[in-house]
Structures are given as C-alpha cells and as structure tokens.
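Only one structure is covered here, and it is reproduced in the block below.
Just one protein chain is left out here, and the rest sit where they should.
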Amino acid sequence: MESIPFGLAALVTLFSALRVVRSPNLVHAALWLGLALLGTAALFAVLGASFLAGVQVLLYIGGVMTLTLVGIMITRRHDGLNVPAESIGHVRAGVVSVALFAVLAWAISATPGLDAAPLGPDATTQDIGHALVGTHVLAFEVVSMLLLAAMLGAIVIARRKDPAPHAVTHLHVPATAVREAAE
Amino acid sequence: MTPPLTYAAVAVFAPVAAALVLAVLYPLRKKGMPAAVLTIASSSAAFVSAVLLFIDRLQGAPPELATVPWIQSGSKVLADVGLRVDGASASMLVVVTLVALMVQVFSLGYMHDEEPPAFGRYFAYHALFLFSMNVLVIAPNLLQLFAGWELVGVTSYLLIGFYFKKPSAARAAVKAFWVTKFADMGLLFGLLVLYVASGSFGWDAHLEPATATLVTLLFFFAVVGKSAQFPLHVWLPDAMEGPTPVSALLHAATMVAAGVYLVVRANPLFEQSEFTRTVMLYLGAGTALFAALLALVQTDIKKVLAYSTCSQLGYMVSALGAGSMVGGFWHLTTHAFFKALLFLAAGSAIHAVHSNEIGDMGGLLKKMPLTGGAFIIGSLALAGFPGFSGFFSKDMVLEAVEHAGKVPFALLVATAFLTAFYMGRVVFVAFFGAPSARAAHAHEPPWSMRLPLVVLATLSVFGGAFTTPFAALQGEEVHFHLTGGAALASLFGFAGIGLAFFTYGRGPRHEAPGAVAFVERMSNSHAVNRFYEVLFHRVALVVSDALAWTDRYIVDGLINAVGYGALEAGRRARPLQTGLVPDYVLAAVIGVLGLAFWSASS
Amino acid sequence: MTLSSCLVLASALFSIGIYGLLTRRQAIAVLLSVELMANAANLVFASFGHFRGGPTGQTFALFAVALTVAEVAVGLALVILFYRSHGDTQVDLARELRQ
Partner (left out) sequence: MNEHLLSIIVMAPALAALVVILLPATARLAIRVVSLTGAAISLAGSVMALVTYDRVASGHQRVETYPILPKLGISLSFAQDGWGGPLLVLTGVIIFAGVLASWTLKTRDKEYFSLLLILVAGVFGVFVSQDLLLFFLFYEVAVLPMYLLIGIWGSSHEVPADGPFKAAWTLFKVGDKGYAAMKLTLMLLVGSAAIMIAIFALYVKSGATSFDLEHLAQTKYDRSLQIWVFPLVWLGFGTLSGVFPFHTWSPDGHASAPTAVSMLHAGVLMKLGAFGVMRIGMVLMPEGTQFWVPVVGAVAALNVLYGAMCAMSQSDLKYIVAYSSVSHMGIVMLGAATLTPEGWNGAVFQMVAHGVMTGLFFALVGIVYDRSHTRSVPQMGGFATVMPGVAAFFTLACLSSLGLPGTAGFVSEFVVFLGAFSKGHYVWATAGILGAFVTAIYVLRATRAIFWGEGPNRDFHELTDARTTEWGALVILGTGLVILGMWPRVIFDHIDAGSALYLAKALASNTVAIFGGVQ
C-alpha cells in the first residue's frame, strides 16, 4: 500500500542525487540537491515521520539550499547561473562507490529480521516533543550550544580580513626548511 | 686510650691537623712562612710522640690495638681503621718522623727562594705526606695500609710535580703515579683475594699454599712498583725532578721503603709462600746489581743517588726474600738515615752551585767542609765501610742471603763493590779535585740546612749501635758477628773505593773505563723506558683511539642510522599523503570495505 | 516497503554521496555531496524509527539535522575563507601542509 509512494519518492531522490554529483553546473547541482532533499522529505512522510519531513523542508530546503546558493554566488566568478563544477576520476569513484553499495546491500540482506512489519504505531509530534525536553534534554541543550558555537564560528571565520598571501608564505617557511633538511 | 696509643694518635693526627688548617686557612698558606712553622711544629710533635712510643715499646709490651669499624656491610664489619702499636710500627714511625722533620727543617733554607704561596704549598704537601705515611705505618690491617700506600703515592705525585711549570717535572710526576698505580693494582687484587680467602684484611691469616703464593705475589707486584724494583723502577730516576729535599724524604728514605715495610708487616703471609720469597730473593738481588750498574754512568748527582736507592732497595727485598725480616727492615732504617743524609748533602751542594751535574762541582770539600764531610760520611755508610751504620745492616742482609742462595749472594757482593765504586766516583769528582767555575763561589748553607746534616750524619755513623735493640724490638735475637760473606763484601767495598780513587781521584777527570762505556750505552738506550712508551703510545693509545672511533662512528653511528632510517622512511612514505581530500576519502572508504571483508571472513 | 528496502535506499544515497565526494573538485560541490550522505543517515534513523516504533529514531534524526546545519554553516564559512586566500574554491589547492 505504501510501496507506490515510497517507490516514487525513492526514484526521485536517487535520480536527483545522481544529478547532484554529476551535473557540470554547480548551480544546477545545488538545485538538484533541493529536489533530492524534497524526495527525502517525502520518504520521511511515508515513513510516518511527518514532523521530521516538515523540518526537512523548512530547514534544509529553506535554509541550507539558500545558504549554499549564496555561497556559490559569492565564491565563484560566474557567468549568470552557469557555474562550472569540474569533476575527475569517475571510473575510480564509480568502482569504489558501487563496491561500497554492494557491501552495504549484502550486509543488509545478510541481516535477518529486517522484513518484519512495524512493531508499533509511529511516534507523534507530541512524543517527539516529550523526548526532546525529557529523556534527551541534555543532548538537546548540547546541540543548541553547538548551533550557537557554529553560528559564532562561522561568523568569525568568514569575517576575518584577508590574510591570504601572508598566511600562505608563513606556512611555507618551515615546510621548505624541513624539506631542505631532509635532502 | 693507653699512653702508647695516645702517642701513636698524636703522631698520626698532628700532621693531618696541620694539613687541614693549611687547606682551610689558605691565607696562612699564601704567606709561606706560617705554613712552614706550623708544619714543622706538627712534625716535631709527631716525632716526639714517636720517640716516646719507641721508648715505651723497648720495654717489650705486647702489641696494642685501637680500632673503629670503618665500613659495615650486611650487618657485619667489613673493615676497621685504627692504630696498631708494636715494635715494627714504632721503629718505622721514629724513622719516618725523624727524617721528615729533618727534611722539613732543611727545606726552610733550601726552598727559601720560592714565592711565598709555593713555599706554603710545599709545606702543606709535606704535612699531608707525613700524615699519609703515618697512616700506612700505624695501620692495624692491610686495608688501611693500602689507603696510606695510595695516599703517599699521591703526595709523591704532588711533590714531584711541585715545579709544575716545568714540563719535565709534570711528566715525571704523572709517570711516577701511573707506574706505582699500575703496581698498586696488585695490592688491590691481593687484598680482595685475601679477604675472600680469610674473611679479613689482617696479615696473620692462614691460607692454602696456592692462595698464599697468589696473594703474596700480588702484594710483591705492588712492592716492585713502590720500591722501584726492576722492571718498574723507571719512575724513580725521573722523580728526581722534584725538589731535592723531597727526593731525600719520599724517594729515598720513607715512601719507597713502604714496599719493604709492607713485606715486613705481611711477613706472616710471606712466610707461607716459599715461591714468592724465592722470586723476591732473585729479583731483589738482580735489581741491586742492575741499578748499581746504571748508577755508575749517571752524571747527575741526584740520578746516581736515585739508582743507588733502587739498588739498596734491592738489597732489602733480597733480604726479605731470604727470610730475614729483621735484616731487610734494619737496612731500611739505616738506609733511611744515610740516604737522606746523602740527598740533603747533595741538595746543599746543588743549592751552592745551582747545578745537578757532578761535572759542575769539584773541590767542594774545601768550600763547604760540613756538606762535604756529611756526604763522605753518607757515602761510607752506603758503601758499608766497617763501623758505619750501613756496615751492620748490610752484613745482616748478606748473611741471610748467603744462606739462601749462592747466585743472589754473588750478585749482592758484586753490587757492594759497584756501590763503593760509584759513590767513590761522585765523592772524588764532586768534592775533591779542582773546583769548576760554578763551584768557585760556593759556600756553606744557613744553619737550617746544616743542622739536619749533622743530625743525620751522626745517626749514619753511630746507628749501628742500635742493631741489637732494634732486632729485639722486632722479636728477634741478633748478636753481631762478622761472617765470611760480609767480610768478603767489605773487601770488595774497599776495592771499589780504591778503584774509584785510581780512576777519578787523581787530578783531572779521566774518561770512564772501558767496561763502564758498555753500561753507558745500555743506560742511554733507555730500553725499559722505551718499552713502556711503546706500550702506552703504540698499544694503549692506539687501542683507545680505535675504541673511541668505534664508539663515535659505529655504536653511536648505528643509533644515528636508526634515526636516519626513520626520517628516510618518512620521506619515502610522504608521497602517500597527496594533500587531496578525495584521496583521503578514498582511503577511508577502502578501509571500511577492508574492515567489512575482514569481519565477514572471520 | 520493508526496513531492508529503506536501508538499501539509504545505502544507495550514501554511495552516491561518496561518489560525489571522490569526483568533485569544487569545495561547494563537495559540501553538497556531504549533504547527501547526511540525508542517507537521517533516512536510516527515520526508517528504524518507523519500523521499531518509539520517538527515539526521529529525535535522533532531528539532532542529526541540527548537526548538519551547523556543519553547513561552518563549512560554507571555511569555503569563503578559502576562497579569499586562494582566489578559488578548488579543494586541490588546499595542499600547503603537504609541501
């Protein structure tokens, strides 16, 4: 019964994920990521995690996508929306990722008891709320601290005045000295 | 403490107190004269107490002992230190303190021209020496004797090197220390073997015959070094680089005699080994003749006396080897007096003409009658002229050796002849004949140098009178009687003096007789010295250089090579780090795959 | 729709992310691939939450989302910094430590 929406969402997600990693245009890749994330949100919904799906849409597609696009815009000399995204070593990467997938799939298939029906009803948003401020309140607080730290860190890092040429040469000095000593 | 022990304690501690005061209160030392006064005062105290002790011992009381545990290990006493008062130590103590006192008084005049700090240092060394020597003499066991033995070696080193600015003196000091230290290893080994065998450092242990031979041979090795016996005699002539009074005290009268004293002390052990005593008998006699031959050709008056000392020590060793403890010891005593006298008289002559060469002297008897007289008395005593002290002691030695073996006896009689000859040579060349240019303005030294000459000359002449009490003190009954052998030696002595007179005593100096020329060549070749030099420079130094090189470039090189290898391996492995993030991701993924396969297969 | 099909899907998503990580030279493109992989992980959390019941799976997924957001923020800041110092966002340029 759930198989059809699941399959559809899965197809959309996988296809757009492939486009994310293959698209020669970075802006396109970012947009494809949006679709992939949307697909995942749909999957969440199918899996009974409606709250999570909402968060996914709001936070990821609303926040992360925007952030990423802004990042692309300010870091690339671009020609309109055509931002080239080079990629190399397809064969090597393909072999490795297929092998990884094969191993994972084999491991999943070798694990018994994964075909059972759901054990109980899905958690409601209320349940999640209780869990967040009840059982996992410490983790919750830590995560909020982390977010704050990340925010501050991001501001501090990105705000720094351009130290580039000096910093790079400074890094070079001991490195060459070491090499000279080694030779 | 009983009176005798108190006397002994004073004899030991008075000099060390002086030495300590001079070491700590260095202004006293820097001023010079206060140091001399302090040292002589302490030596006088030591001498007076030694004499008191000697008189006390003459009554024949049993030995007295005062010891404290020096090292306790494993809850038992490993070694004692202390004082042992008996005939031998009392006699030796008198000899040592008397000669030391005389030499110190003599030095007042002799060293007068030194800078005050050097003068003070000189007397501080003397105080230290007297302490060390008395520690050796008074030792209740062989370990303390060894300690004193080494300490006198050090003071000898310091005093030979007193003129340390002179390279030859510096070399001589170090050489003396090395040679004696090399020999001292024998004593150290001997002590260890003795302790393991008997459980103590006492000299009255009963040992297995083989052990006794081993121990005594090891001890004797140290004696060979300290008492300058062949082949370790090489340091003694060089030691004449030190100030002449030092030669008189350390390198003639007392320190070199320590070897003989050791055998006297350890006589109960030596009695247990016939083999060692035979070795001593022959080696002593051989050294006596060998050194006398070398003394023939020396032109330096101190070197003549130095070789003569070797030769006379050979007599003593030979006597000890023949089993006559008293003979050796008595010859040590008389020799201490007349050899110190000879050295001091020679010092007085050197002081006057500012040269050691007998050729630079000549006719000194007229200019310096007292010095000349003293030297002649000493020479006669040394030559064993009847009536002089040396005659009595030599007679005891010869009598003992005559019974022990014909060959050593013949060697010693020949030595008696040579002794008379070379002493005659020195006397005739230096004190008779025409004065040389240098000797023209010679005059008698001040009273401080004359007094010791008089005292020692008196003892050299009349010392023989004490033969019987001295022997009694050592627990032996000796009545003097002229034996055939001793008479023979006396005859040979006369012949030597006569030959010297005919060769050197008439008018201008003659060239050395033909037989002497051979000895001269032998002496000039310095074969024994050369041997040690080769051993040191060609063997020891080469081996040590090779080892040092190996340590630097092989042992340390290997460790550096390990470090180098680590760096090199790192350098080789560095291309693995491409710096490309995808490569690291790839490595991580491959790692995960590997882990998966590993967990699946196991 | 079974748990295993969900997990296989997540694995596929994850592998695609790895593929992107290995091939992309653009810093931002690399970040996008990392996002995909984070999503795969979230999917696993949600799947287990659904099939095993209880709020834990979803809660964890929420935490993971928060972490991802933080990571994106810091990551993008780094990219901007990197861009300033190197004038480009090619990750290959970040090899100073190797010199």
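Labels for the chains are A, B and C, by order of writing; each one numbers its residues from 1.
In the analysis below, contacts are C-beta pairs under 8 Å (C-beta built on N, C-alpha and C of every residue); 3 or more make two chains touch, one makes a residue touch a chain.
Model, not experiment: these values are computed from the prediction.
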Problem - Chains in view that touch the one left out, judged over the entire complex - result: B
Problem - Sole residue of B:Ala9, B:Val51 or B:Val174 that reaches the chain not shown, by the stated touch rule - result: B:Val174
Problem - Touch with the omitted chain, as defined above, among B:Leu25, B:Ala517 or B:Leu541 - result: B:Leu541
Handout entry: Those residues of chain B which, in the complete complex, touch the missing chain
Key = 69-76, 78, 117, 146-148, 150-151, 154, 157-158, 161, 164-165, 167, 170-171, 173-174, 177-178, 181-182, 185, 188-189, 192-193, 195-196, 199, 540-541, 543-545, 547-549, 551-561, 563-564, 567
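Rule of thumb we're sticking to: only the chains that are shown with their structure count from here on.
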Exercise for the section: Find the geometric centre of each of chain A and chain C from their Cα atoms only, then give the gap between the two centres in Å, rounded to an integer. Expected result: 3
Completion exercise
Distance in whole angstrom between the CA centres of chain A and chain B is 95
Problem - Rounded Å distance between chain B and chain C, as computed from the means of their C-alpha atoms - result: 92
Exercise for the section: Could you list which residues of chain C touch at least two other chains? Expected result: 18, 22-25, 97
Exercise for the section: Any chance you could list the residues of chain B touching two or more other chains? Expected result: 582, 586, 589
Practice task
Using the touch definition up top, name the residues of chain C that touch chain A in the complex.
Solution key: 1-9, 11-20, 22-29, 31-33, 35-36, 39, 42-43, 46-47, 49-59, 61-63, 65-74, 76-81, 83-87, 89-90, 96-97, 99
Handout entry: Complex contact set, residues of chain B against chain A
Key = 567, 571, 582, 586, 589-590, 592-593, 596-597
Exercise for the section: Flag every residue of chain B that touches chain C in the complex, lowest number first. Expected result: 574, 577-582, 585-586, 589
